[in-house]
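One protein chain is absent from this view; the other protein chains keep their places.
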Amino acid sequence: MKSLTRLTTNRWVRLAIGVAVAALLIVLPLISSKFVNYQLSLMAVFAVAILGLNIVMGYTGQVSLGQSAFLGLGAYIAAYGVTEGWPIPLIFLLCAVVPAIVGLIIALAAARLRGLALAMVTIALPIIGIPLAKRFREFTGGSQGTTVRWLSAPEWNEGFLENDQWRYYVVVIIAALMFLLARNLVRGRMGRAFRIVKENEAVAISIGISPYRYKVLAFTIASLFGGVAGFLYLGVVQYTSPETMSFHTSINMVAAMVIGGSASILGTIFAAIYFVLVPNLANEINPSLTALFSGAILLAVLFLVPGGVVSLPRRIAQVLRSLRRRGNAPARDAETPQNPSDGALAPTATGPKSTEKNRKRQGQ
Amino acid sequence: MEYFIQLVIEGLATGSIYGALALAIVLVNRATGLINFAQGGMAVLSTFVAYALFDAGAPLALAILGAIVFAFALGAVLERVIVRPFERGDPDTAVVVTIGLFVLLGGVAAFFFGYEPRQFPSFFGLETLNIAGVFVSLRSIGTIVVLALVVVLLQVLFRGTKLGLAMRAVADNPVSASLSGLPVSWLLMIGWGLASVLGVIAGVLVAPQLFVSPGMLDFVLVYALAAAILGGLDSPQGAVIAAWFIGVIENLAGAYIDIVGNDLKIAVPFVVMIIILIVRPQGLFGRKVVVRV
Amino acid sequence: MMNLRNASRIGGVVATGAIAALLITGCTREGDGDAGPAEASPGITDTTLSLGISSPLSGPTAGPGSCTVAGLYTYLEAGNAAGGFEFGDGNTRTVELTYLDDVYDPAKAVSNFRQLVDDGIFAYVGALGTPTNAAILPIANEDEIPQVLLVTGATMFSSDQETNPWTFGLLPTYYSEGFAFGELLAERGEVTVAVLSQNDDYGDDYVAGFEAAIEGTDVEVVASATYEPTDPTLDGQVTELAASGADALLSAVSVTPLQVGVLTKAQSLGWLPEIFLPSNTSTPATVVIPGNGAAYPAVYTTSLSKVPVSPTFAEDEDVIAFNEAFAEYGAEIAPTYTPHCAWSYAEGAILEQAFLGMTEPTRDSFMEALHSIEDFQAPLLLDGITVNTTDPTLPAIQGLNLVQFNGTGYGPVQ
């Protein structure tokens, strides 16, 4: 294990892996079937949506169960723009800005709420959004949805890339840029502020960070990412309908986010892979029992790596160590996430602090 | 006027459906301090047990009793085996575990019974009373009575018994509660078991109308959550009143406000809820909590 | 350096995922070489043909969804067990059906469609769901893969076969069901009607058909209400409609418990109109009898198939054959009966007809054969309802019988 860790931390090894992976990402669509390319593109789409979710939930600690509403909004704007023949950059801009503005307005009102109350407001978004989408059918195509044909391989590249490959490259490049943007956000001052707000609002206030303002900000950014994901969704699926907003999509994204790794950029990618692949996997096992296996897989993954897939290496090390040390520690220890650097002064994870966080979640 | 009253009555009846599940949510929250999506799954699976027992020839009362016993065991076992390791970790993870349980339990129910809705007999018969031109079904009255009874029982449990006190203490701060000698893990198991029982009571109350199917409570659960939060989350009577309120305004808005119509009436209670929460974040009946730093 | 390092980590993960995806599917890109007219299309050999379907097999629409798989699977497996299916090119082939769950999610349906195509299906058949099929439609037509005999009554899948030559519906449209009800009432003279409809294409097509039929007649719609399929009860809507005291209720409700709720609620309010039920929520055993439909002066529905679970048809030859085969092959996929089980069984027979007309092992030949069926009496379809596939604006089955509830099942309109 140790030698493995050392290997991956070596800069040159990483560089080599990076180059290999980049090459793979470029070459893969050329040799893969349309299905695989579709899957990969869909992963990129949901990676962006879940990334937004991770910013508001993972980094800032605000429960959001309404991300699918922004995904749907973005997809609808894109679909409308495409049918009206607007230029693609304009469509992209609107797909980012309009959901962000909607998110901002909602957040201005809702960010004062906490925990469950906030969760409830966000649950309401897809629930209100679906009948609204049906109501405004001249824009949305009603319940039959809107089918588009766009983002096809341009003429100048006739005979080189096919539609699915072209769409893959467009989507993956935009997704990569969104990831870069998110990475810079969470690594910077803003990300630090998000984390402090999540950890302890009182501390945030005491050092001049307005929790309200940063929550609104996080929510707005999440909505923007959701809208962009909607744009990409339309590019990949070429179709949108009220089902895109479905509350279940939101719930599944939250589950995927935690499974991938909360408050982790890398984890978001695992989350998207999980989100797209698990239904396939369940279908492979038995198409009549997908719910059973999806639920079982979800629980199994969380049991093995409670901290998300991203914590897998740490988890393996931890399990190995506890196997070695077994005997003198009470069994409970293994279950308790620890915070070694804080020493005796900090409350343990079992202490009042974590319960205070629990309480906040409930809005009490 | 009769039409108006009839709509209000229908709203109350529908609200009772939401209220039944909202009570279960309130109990889980008070007993375990957790928001529990698995609640719906446990209720559905247990209601299926009632269905299966009835189908196998047991009298309805016995079938429901059997389902209640099953529900208690199911809740307690799930808490002990699956939820326990996550209770002290990140709350988001715990919530996602309950999401996983929700999906899994639905899948288990589907595995045994399929997805097609199945009919479930009502305890109260199909008769309807005509009171001065307003029609009230026995089923609605029965549901309301049972709800009221459950609210009273819950009040007695939480306010009047040592068990209730201990459950509240554990939900509030499990570590501190254990320092006073409260057997926290035991109490959490009982809390989940009781909540699961409330869930199955809700399930058999609404099953004659919604039929029994793995997804029977999916949307009711959303309304129930809204009711529980609107009611202040720790107040059983608040949750029921909020549920009635939601049922009534939804019906009235759908019937009287043209721009709302039947398609958008679902939005009305949620918009109202959002406005109320923004004005009173603790909900209609929740106690105001002053958080000191 | 930071940048690069991070990118490489992210990349590593994506690669892992991609590889996982590859492993799961085990597929690589095929050559784009155009198949000549005589060369076999994918998914067909001299002895086998493979078909695919993606329907909701979990979630709220899983009941009907499972039946769209189960009926078809039953017909095909029974045929295989009897020695296989004869084709117009002289070969006898066994027909394999691969089915996947899409949970009624369009993105998932597209994914499943792509996967099935990857796995080498010859044609995509019999899928349930309007949004899911709408999402697949452009791809199927772009890639020239048959997407046929869809179990949906939405007009869009059959109305424009010139633009979408690879897509074709199975069932009479909801529009034509609504139209049939309108026609019946129009004969009566002055009638007031209350309309309750699902707020989507299903309900809209229904209402549009009904309104087209009553236009210019003395039939008047005096109240209407819509609902969402996710509503827990329709008591509010029924109360609203009951206030109109209309003579007839058109209840375009597609959800079984809700339809039963409508029937019980209206009579409990003392409102006893004539009832019109859509074909997919009119099964006596699960809807009309639990809803005490006998209380109403009349309950009508349209029907195109025999009901295998109804005593009325217990002695019917088709029904006996179906029940026997279904118990062996279909019951595991769909534990409860919905009419979709019968429809998709009949669909299997229509496919068999198309196979017989296929002179070349190609998709083109299949589509041609599929569109050349005339007056075919498919098993389980009611007498007088035949399959005609030559009109480029209509689905495979167009006929409807109006029937009336007689206390145990359906009989002719009195």
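Think of it as A, B and C in the order they're written, each chain with its own count starting at 1.
By our rule, contacts are C-beta pairs under 8 Å (C-beta built on N, C-alpha and C of every residue); 3 or more make two chains touch, one makes a residue touch a chain.
One rule holds in what follows: contacts and distances are computed from a predicted model.
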"ABC transporter ATP-binding protein", "Ion-translocating oxidoreductase complex subunit A", "Dihydroorotate dehydrogenase" or "Ring-1,2-phenylacetyl-CoA epoxidase subunit PaaC" - which is the UniProt name of the missing chain: "ABC transporter ATP-binding protein"
Absent-chain contact - pick from B:38, B:175 or B:249: B:175
Missing-chain contacts mapped onto chain B: 162, 165-166, 168-169, 172-173, 175-184, 234, 287, 289-292
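Here is the rule we use: only the chains that are shown with their structure count from here on.
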Pairwise touch network: line, ring, star, complete, or other: complete
Separation of chain B from chain C, taking each centre as the mean of its C-alpha atoms, in whole Å: 35
Chain centre separation (chain A, chain B; CA means) in Å: 30
Residues of chain B touching at least two other chains: 107, 110, 263, 266
Residue list for chain C, restricted to those that touch at least two other chains: 58-59, 66, 199, 228
Contact set on chain C toward chain B in their complex: 58-60, 62-63, 65-66, 199, 225-228, 230-233, 235-237, 239-240, 243, 256-257, 260-261, 264, 268-270, 286, 290, 292, 334-338
Residues of chain A defined as touching chain C within the complex: 11, 14-15, 17-22, 24-25, 28, 30-36, 38-40, 42-43, 130-131, 134, 142-145, 147, 149, 162-163, 179, 183, 233, 236-244, 246, 248-249, 265-266, 269-270, 272-273, 276-277, 279-284, 287-291
Residues of chain B touching chain A in the complex: 29, 33-35, 37, 82, 85-86, 88-93, 95-97, 99-108, 110-111, 172-176, 214, 222, 225-226, 229, 233-234, 263-264, 266-267, 270-271, 273-274, 277-278, 281-283, 286, 289, 293
